[in-house]
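Dropping the structure in here first, questions after.
The chains shown are only part of the set, and none of them has been moved.
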Amino acid sequence: MIKKFQVHTDSQGLHEITNKVQAVVKESGLSEGLCTIFIRHTSASLTIQENADPSAKRDLENWLNRLVKESDSLFTHTIEGPDDMPSHIKSALTSPSLSIPFVAGKLALGTWQGIYVWEHRKHSHNRTLIVHIGS
Amino acid sequence: MIKKFQVHTDSQGLHEITNKVQAVVKESGLSEGLCTIFIRHTSASLTIQENADPSAKRDLENWLNRLVKESDSLFTHTIEGPDDMPSHIKSALTSPSLSIPFVAGKLALGTWQGIYVWEHRKHSHNRTLIVHIGS
């Protein structure tokens, strides 16, 4: 089964989609299998991170923003603004696809794991995700 | 088929699990398909690296430890100690899931490829992995 859905990201940062992905697993009716999520963009990506303490997500984002600076004299691809090229680099350093097994109809995530769309652009976007459920 | 197993990591670094994953492929009885490994943690990750020369793994780890420093004034998520936040960042820069095709009952790894749990914490941990075998 393949299901497409959109995520609205209001700003740069991690936007949790765990419940949305779990809903697709449930809708499939399958008890056991593999759930693969794919994001159809090169300026936003997917990650699994701690979902308990917001400070972990904030530190993660601040660290990456310092590593991939906007005002970098190296960049020539700047038509769409200063956050354009950094967003491509951040996407390359993280991932466009994630695969998570599910058991008894539930994603086999660890206690502290949440699934996130990582928006790398500063303005709001509608991001399209494709979820594949296989047995 | 889905199989859960644990890996004991005695310290920070790369712990090879190639044989354990290959054993799950064999146990499935399938000749050809896709093997997906998922780690249920946000302070350890999965990677495929050279399995021949230990110096490659050592250099890789030293390089990442220099990039993601423990004593970083940026960090506010420090309750679990100085290696807590760096371990989340390192996990985000590597991967929680890996998919490897298998043919004739054997993982289609390259000659020098080994599968590793990358423990990012300094103390020993028991890490849970889920392996999904699909046709």
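Note that the chains are named A and B in the order they appear, and that numbering of residues resets to 1 at the start of each chain.
In this text, a residue touches a chain if its C-beta (ideal position, glycine included) is under 8 Å from a C-beta of that chain, and two chains touch if they have at least 3 such contacts.
Values in this document were obtained by computation on a predicted structure and should not be read as measured data.
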{"item": "Subunit number of the complete homomer, 2 shown here", "value": "3"}
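As a convention for this text, only the chains that are shown with their structure count from here on.
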{"item": "Magnitude of the superposing rotation for subunit A and subunit B (Cα, nearest 5°)", "value": "120"}
{"item": "Subunit A - residues contacting subunit B, complex", "value": "32-34, 47-50, 53, 55-56, 58-60, 62-64, 66-67, 93-95, 98-101, 103, 108-110, 112-113, 134-135"}
{"item": "Residue ranges of subunit B in contact with subunit A within the complex", "value": "2, 4, 36, 38, 40-42, 67-68, 72, 74-77, 79, 85, 88-89, 91-93, 95-97, 99, 128, 130-132, 134"}
